[in-house]
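Omission of a single protein chain aside, the complex is shown with its protein chains in their original locations.
After this line comes subunit A, so read on.
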Amino acid sequence: MFDDRSPIYLQIADKIKEDILSGALGEDEQVMSTNQYASYYRINPATAAKGFQQLVEEGVLYKRRGIGMFVSADAREKLRAERRERFFEEVVDAMIAEARVIGISLDEIVRRIEGAR
């Protein structure tokens, strides 16, 4: 996934995902309404709705007619699995590449990780 085109609706979707991952939003919990969200972040409600729609399509949120949007039961697990898949590529590989550039040996990194146990 690329992070260099950032329409606001994608940033909204990311923010809600972060809240689900951190546990700030629990499963089957209702999320703020489009209008509350728009008002809070001073954005057009159609933009907020687009962000929510994106999450419905990804199965992270579900809609209850006339009531609002809720966090899917398996949303957190699903998001964690996605993150785990990207972790080694985006975090570990990037760290190794940086270490090579600035001359830190892998042994040093391993020692550091051992120390964090």
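Assume a residue touches a chain if its C-beta (ideal position, glycine included) is under 8 Å from a C-beta of that chain, and two chains touch if they have at least 3 such contacts; residues count from 1.
Here is the rule we use: contacts and distances are computed from a predicted model.
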Chain excluded from display, named as in UniProt, from "Molybdopterin-binding protein", "Sarcosine oxidase subunit delta", "ANTAR domain-containing protein" or "ABC transporter": "ABC transporter"
Among A:Ala24, A:Ala46 or A:Val110, residue touching the chain not depicted: A:Ala46
Missing-chain contacts mapped onto subunit A: 2, 4-9, 35, 38-39, 41-47, 50
